[in-house]
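A single protein chain has been omitted; all remaining protein chains appear in their positions.
This part shows chain A:
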Amino acid sequence: MSDQTMQLALRDVHTHVDGYHILQGVTFDVPRHQVTMLLGRNGVGKTSTMRTIMGLWPSSQGEIRLEGQPIHGLPTMQVARRGVSYVPENMGIFASLTVSENLRIASRSQGLGGERLDWILALFPALQTFWHWPAGNLSGGQKQMLAIARAVIEPCDLLLVDEPSKGLAPSIIEKLITAFRSLKDERTTILMVEQNMNMARQLGDHLVVMDDGRIVHEGSMADFAADPDRQSELLGLSMEAST
């Protein structure tokens, strides 16, 4: 069903949470080495989709395949060990741990160091400055950088990022876009939930739009960005207004 160019494939995925039918048959693909943008209004099931892929909420029906292998029904830790990294909407920073301790938890080797760390610190110099600070004292943008750094300190096959631009100043969003470009150059496959159309347009290759627990559009980001009518139809906004 999922051919070789697809990193992740969802087929008719349903998720129930506390008796609510949140995902009602979600079907889409995440192509390898590309950035897939998951768009949609608030409350349509974007975060639920991410949590279901990660195994934090069990799907009740349907298939999720990573590299062709089924991962639905696996506990979160097994999904993570198969190379899926996750940056949740609230960033999931360990506030009482220092920046370096946050990174040490994400790194599977005993010590922290090596080229990978140098590369990450070059991407986010602020982390080095606040190395021994409790992560709870960082600003929102720095926390987001730490969350992303944590997710990629081990090379990952698939990076799930839930609304990285949420609540951040435009200048910080520009920095995040630069960082994600570097990850893209590294050929990391990314699935990103985003409300910020500017960011989505700059980073996205592939596009998936959700409404009411279902996928209502799947296609190329470039085509969608050039079609204001489709945008207002699916998202209720125009790209001009949001940039």
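Here, a residue touches a chain if its C-beta (ideal position, glycine included) is under 8 Å from a C-beta of that chain, and two chains touch if they have at least 3 such contacts; residues count from 1.
Everything that follows uses one rule, which is that contacts and distances are computed from a predicted model.
Matching "histidine kinase", "Aspartyl/glutamyl-tRNA(Asn/Gln) amidotransferase subunit C", "Branched-chain amino acid ABC transporter permease" or "Xylosidase" against the UniProt entry of the left-out chain gives the name "Branched-chain amino acid ABC transporter permease". Of the options A:Gln69, A:Asn137 or A:Thr178, the residue whose C-beta touches the omitted chain is A:Asn137. In the complete complex, the residue from A:Val17, A:Ala106 or A:Ala225 that touches the missing chain is A:Ala106. When the missing chain is restored to the complex, the residue among A:Leu97, A:Leu117, A:Ile177 or A:Ala225 that touches it is A:Leu97. For chain A, the list of residues touching the undisplayed chain reads 54, 56, 75-77, 80-81, 85-86, 88, 92, 94-97, 101, 104-106, 108, 110, 125-126, 128-130, 133-139, 141-142, 145, 150, 169, 171-172, 175.
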